[in-house]
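So the structure is just underneath, and the comments pick up after that.
The complex appears here minus one protein chain, its other protein chains still in place.
Chains here go by letter, A, B and C, matching the order in which they are written, and residues are numbered from 1 within each.
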Amino acid sequence: MTLAMDGTALAQFMEREFPQLAADFVIERLAEQGLLLRLRVEDRHLRPGGTVSGPSMFALADCAFYLTILARVGPEALAVTTSCAIDFLRRPEAGRDLLCETRLLKLGRALVVGDALIFSEGDEAAPVARASLTYSRPPRREAAAG
Amino acid sequence: MTLAMDGTALAQFMEREFPQLAADFVIERLAEQGLLLRLRVEDRHLRPGGTVSGPSMFALADCAFYLTILARVGPEALAVTTSCAIDFLRRPEAGRDLLCETRLLKLGRALVVGDALIFSEGDEAAPVARASLTYSRPPRREAAAG
Amino acid sequence: MTLAMDGTALAQFMEREFPQLAADFVIERLAEQGLLLRLRVEDRHLRPGGTVSGPSMFALADCAFYLTILARVGPEALAVTTSCAIDFLRRPEAGRDLLCETRLLKLGRALVVGDALIFSEGDEAAPVARASLTYSRPPRREAAAG
Partner (left out) sequence: MTLAMDGTALAQFMEREFPQLAADFVIERLAEQGLLLRLRVEDRHLRPGGTVSGPSMFALADCAFYLTILARVGPEALAVTTSCAIDFLRRPEAGRDLLCETRLLKLGRALVVGDALIFSEGDEAAPVARASLTYSRPPRREAAAG
């Protein structure tokens, strides 16, 4: 089992397909069973009080798991999110980037399932959120006729 | 049982506390057991292809349920999201606002639980997403001194 | 749109395929978009204190949604549960049957999504649990060989 795309290929894919998101995220580590993705926290991710908003954490988990799948199956047939269950555990630290670690639990032909743990940089022992995600893969096109 | 805040009070609260979000949302209907919230879909909510992004739908469900609680308990002791489980069912129609209908299932002293159904305007029979949400209410401060 | 199986056919299917469960459940009402299923509460469903156990409520929601799908697609290609998110809202009343009302939100070719509300008989306004369920349908077999 090897990766279909490496970190550079994933970053280039993001810049091309999701230019408005690509600057937010940095892949810190990449392996077959998951990756570590950084959210560069900016003002637009914050709620009053300086804490990262729920939708920004949702987007981080969703993007991290999307890249995890992409790294394995490549860019040709794009999976879509079918569900996400997210628990918010603690308030993120103000002024710190968030890191999201994913774990691929099942890479099926129809469904991909995994989870993600989000924590403030430097505070891995006290996660701020966890999420379970399911993606659906499109049915394979049989035999692209010439 | 009556509402602690009406639609005007909720809108003013949003403008004061979440000015960057307030323009996105319009309360269309408000009752004790839930409300109907409109997301005015703009370019910033879209993914390539013109469909509303997952984080924007998450934000819609979360905001709608937050306002549902606020309408009942008032603004003094703010509840926070502890979990959200969202299923994405269909692609939203491009170029249409989304509507989110909430349903309050339990308004407890510690936890508030409910759900939300999201659909493209005019297409209520084919929801694009559904979400279950839990909010935690802060413990009441016993005995204001004096 | 019509039902592929009526209440009698569903009950016969249950007795044949799941004889150990069939006696627990009674279909009270059946429609295209959902049904109402009764759990005949017996001692084996109870926890100390006389309240219905969590696994029994899970089984009720799961069975109710399974029958909801079966009524629509018929018995030939069996769907399997891929996820269930359940919230426990209140303690069920001791000595009362539970009723579970389902709602079909998406009947796709690959995934079926819906939810369920569980309440003690006679107390519909105070649900004891709610659940979101996803079932996966097996890929259709193309072209039965001649």
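Points worth noting:
The criterion applied here is as follows: a contact is a pair of C-beta atoms (placed from the backbone, for glycine too) under 8 Å apart; a residue touches a chain by one contact, two chains touch by 3 or more.
Every value quoted in this text rests on a predicted model; they were computed, and no experiment measured them.
Among C:Gly54, C:Gly74, C:Gly122 or C:Pro139, only C:Gly54 touches the chain that is left out of the view. Against the chain not displayed here, chain C makes contact via residues 17-18, 47-48, 53-56, 58-59, 62, 80-88. Along chain B, the points of touch with the absent chain fall at residues 82-83, 85, 110-111, 134, 136, 139. Where chain A meets the chain that is not shown, the touching residues are 85, 87, 89-90, 105-106, 113, 115, 117, 127, 130, 132, 134.
The definition used in the following text is that only the chains that are shown with their structure count from here on.
One finds 33 Å separating the Cα centroids of chain A and chain C.
A straight line joining the Cα centres of chain B and chain C is 28 Å long. Looking at chain C, one finds that residues 85, 134 touch two or more other chains.
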